[in-house]
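The block underneath contains the structure these notes are about, expressed in structure tokens.
Every protein chain of the complex appears in place save one, which is left out.
Note that the chains take the letters A, B and C in the order they are written out, and that residue 1 is the start of every chain.
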Amino acid sequence: MSSKTDGKFGEYGGQYVPEALMPAIEELTDAYERYVLDNEDGFMDEFRRRMREFGGRPTPLQPAEQLSARYDTDVYLKREDLLHGGAHKLNNALGQVLLAKYMGKERIIAETGAGQHGTATAMAGAHLDMPCEIYMGETDIARQRPNVFRMRINGAEVTPVTTGRGTLKEAISETMRDWAKTVENTHYVIGSIVGPHPFPAMVRDFQALISEEARSQAQEAEGRLPDAVLACAGGGSNTMGAFHNFVDEESVDLYAVEAGGSSLSVDEEAGVAPNSASLSTGEEGVLHGARTRVLQDGDGQIMESHSVSAGLDYAGVGPELAHLVDTGRVDAVNVDDDAALEAFHRLSQLEGVIPALETAHAFAYLEEHRGDLGESVVVNVSGRGDKDLETVIEETAERDLSIAPDMDLFREIGGGML
Amino acid sequence: MSSKTDGKFGEYGGQYVPEALMPAIEELTDAYERYVLDNEDGFMDEFRRRMREFGGRPTPLQPAEQLSARYDTDVYLKREDLLHGGAHKLNNALGQVLLAKYMGKERIIAETGAGQHGTATAMAGAHLDMPCEIYMGETDIARQRPNVFRMRINGAEVTPVTTGRGTLKEAISETMRDWAKTVENTHYVIGSIVGPHPFPAMVRDFQALISEEARSQAQEAEGRLPDAVLACAGGGSNTMGAFHNFVDEESVDLYAVEAGGSSLSVDEEAGVAPNSASLSTGEEGVLHGARTRVLQDGDGQIMESHSVSAGLDYAGVGPELAHLVDTGRVDAVNVDDDAALEAFHRLSQLEGVIPALETAHAFAYLEEHRGDLGESVVVNVSGRGDKDLETVIEETAERDLSIAPDMDLFREIGGGML
Amino acid sequence: MTLSDAFDEPAFVPYLVAGDPDFGSSLSYVEALERGGADVIELGLPFSEPIAEGPTIQEGIVRALSAGMATERYFEFVERLDVDVPIVCMTYYNLIYQYTGTSGDAGGAAGERGPRPFVERAAGAGIAGLVVPDLPPEEASPLRAACDEFGLDLVFIVAPTTRGDRLDRMREQVSGYVYVQARLGTTGARDDVSEQTDASLERVGDWEVPKAVGFGIKTGEHAERIVAAGADGVIVGSALVDIVAEGVAEDRDPADVAAELAAKAEELKAGALAGAKQRTPPEHT
Partner (left out) sequence: MTLSDAFDEPAFVPYLVAGDPDFGSSLSYVEALERGGADVIELGLPFSEPIAEGPTIQEGIVRALSAGMATERYFEFVERLDVDVPIVCMTYYNLIYQYTGTSGDAGGAAGERGPRPFVERAAGAGIAGLVVPDLPPEEASPLRAACDEFGLDLVFIVAPTTRGDRLDRMREQVSGYVYVQARLGTTGARDDVSEQTDASLERVGDWEVPKAVGFGIKTGEHAERIVAAGADGVIVGSALVDIVAEGVAEDRDPADVAAELAAKAEELKAGALAGAKQRTPPEHT
């Protein structure tokens, strides 16, 4: 393997997977190097073209007038919420499904938790006429019905996973299991910048369109690079996508904003971390095929993570991001559930952009550190918040947030939740 | 008034409004001529800039590969579903809210039925820091809760209208009533290309960005203009937006696809038309301030219209579109609910684009007339279908559509609707 | 008696929706208003999209329509009415525009639309004038011409915001009386009398037709103050439709409702007369 793709980011990364998958991983590594890195058969050209025509790229870099006035800083929004499907997820899903086609695969599989990656993959699968099966825990299916339906109407099979608690973690295992049986004709479209090499490098390269555009858009708007780039971090794919083209620019501060959940402390006994801040509080470990920062107990058992936003609720993080944090290039910070909810309402009211709850974390950090972040700040709006309405209503009702609109209207009119 | 803005399209158009509103209408006509037509103070430049930065324009013109193969025709999708908010509605809402700002108004009001125009207006209001009140029938509030919540979190007041059956029609009356009281500081952001002059002309000019882009994108893609442009038609704003820059090009056929509902016949006795095909089956009349084609009984009472898609469910249509149909420039056609539902599923499965049910009507017509429409066809994807999931599940379950995915998964997993 | 003659003394002009809540009761209600002192009666022909009405009248329209009121039936209603004062038909333009009547040749060229057949039929039914709230003077010439042909008056509404050119255009076309809108907004009874009323009256002060003020008048005292301010008459709608609505809500005997309407009419008419006494200088004596 070339040094470019040895799959290591410092000590992180690697390929910790069952042997049955290794040939597929090697085949994928080869395809990644040829098609993505070397643009063989014009793969990257086709990827970029489809992201324009089908995905809606470039997404705008919007000056946020009211936030800029509030913070006395030029705040720009990188509008990934405008991407087809409503989040940055499509950059990755379309890239991988297209790669699967170039590799001659006949079928794709993917796991999904809240359903964002599953819907993006189903859309990409329909667009590229690629049969698609999505594994999803049965608990998640019951609570994310709209996303399940979106996948079904895009023609994807959605297979309920009934083991364990029926959530993301079991869905990942079940997808790996399917892949281990079907590697020869199937590609596994992983949902974030995690997993064994070449996934982290490949997902980063697909998501890097974000910072490629943001960089030149910021140059055009300000005549210089921004002082800071902020992005929320769950697995870290929107994060690395937003950072990648700024990593070599020392003047640009990079902030990965994790979900502080309800508390940064952990309950070792119960194996529960009431947060998803693996960069801020996790330890080095091996999870889902890669060495990285992980929320785990002293033995190395993976903890249950928690966040008000389902998309950040993951116990690991991409190995490259972990490495950039260790080397000091990226600041790992976090905000709690309350601050994220407030930021959700603030952005909605001030800018007319309803962000995903994941995204809201980045804006909460901006609020807490107004002024400290330089004169020109780019915030990655990783997705739109339509999917979060129900959660926001419930979570807002439980709290006393002065910024939230009152919900009396809903009580008066009656009827169920959304 | 200049001939450009006499507000007449043949016999259609005009200003049939209560006298109390006439001064506001005259003030608006003046503002329309100065800011929109003459670009005074760079209004149109700012409008275009904000539609780029905030709205996400230009939207792509996507080659639809699988539809093209199916119909042996180059089919292109004009992707208004990628606009902020998920539909073409923002073109109009942002244009009008910005104009209200230029006019020095302090407040905007709007009516909404299914909630699409209300959410677009609320977004534009938040973006431009303009207080905003949306009137919505209480029946509609109860069945469109997600959209109500989106408006609320964007900071808009949502005022339930309790008169009559509590739907769009009563909401329009209530908004007019508010406007009649508050004309001096308030602008009424009308929701489609209807109403008294200058609304139809103004809304058309804002929505015309669609065909302005589509025209040059089609030129670039094919080296020539398309043979046909298709758009669904309710009030007709996405329709005129998609047609406007092609109207003078005789070689381009224009199809306005209305909602045929369950039947084109009407029940005069009950005052009900089980369709919303005012161009195809309506008669000349005066509705909501303009002379146009209207679904009405022999006396002139307005009928209750019906369509599986809430956004097409309107008894009137824009006067300019009615005129273009009368003069033979635009073909008024229609498809029924069943065909629209099938087209919804077809586009979702074949192209990975889940259209609004409104939009699906245009694709149903394309399916029925495959081959007859020329070698290169543009279909306006007026909005995305996320808002329609619940309706589609219910309506699909009542029918035997071979193309629909089966819903067993939902029955197995149980739980409520979405 | 022409319409303007009805304003020889301060006039009380009530409004009700024809057929609200049903044909028979409504007949008795209108007749009760005359007994109570009405000088002119504005009788609403209900339209499904009454954009100029407040909620009260809107609900009255919904009741009348669901009880079967319709254009031809409206004319029958007027023909059945046993009242001597002039009836003014208040409705929206689409109903006028769509009317083709039964004679077939009423509209000139077959299938030609326009207001002529409606006006002809209205004249036949004995209607004295029309008020069409969604018809501004700019769009009114065909209707004006038909009214001239059949001898009907065409009343226009002057709003507090109407000024300059618009006033002139209206003045040219108006006949019967001018409906002076007391305040911005739509119809609906309110508790105070607007300060805008004086200014509005002043703008039409030198018009030749009588000035009737409407919108929000609810009590005899309101009527008195408005007439004292110079109006030739008061138009009262929502306060009366409210009584009809209460009758429906409380399932009262229509005769009781009619009596209450008559009493309310007396109060308003008395108010108008009292107002005239306070005027300096009196205009119509």
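Assume contacts are C-beta pairs under 8 Å (C-beta built on N, C-alpha and C of every residue); 3 or more make two chains touch, one makes a residue touch a chain.
As the structure is a computational prediction, the values presented were derived from the model and not from experiment.
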Displayed chains contacting the withheld chain: A
Chain not shown: contacting residue from A:Arg150, A:Lys169, A:His244 or A:Arg293: A:Lys169
Identified contact with the non-displayed chain, of A:Gln15, A:Thr239, A:Ser276 or A:Asn334: A:Gln15
Touch criterion as defined above, residue of A:Thr167, A:Ser192 or A:Gln296 at the omitted chain: A:Gln296
Positions on subunit A contacted by the hidden chain, ascending: 14-20, 22-24, 26, 163-164, 169-170, 172-174, 176-177, 180-184, 271, 283-289, 294, 296, 298-302
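FYI, only the chains that are shown with their structure count from here on.
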Chain contact topology (line, ring, star, complete or other): line
Distance between the centres, which are taken as Cα means, of subunit C and subunit B, whole angstrom: 37
Intercentroid distance (Cα basis), subunit B paired with subunit A, Å: 34
For subunit A, residues that touch 2 or more chains besides their own: none
Junction residues of subunit C - those touching two or more other chains: none
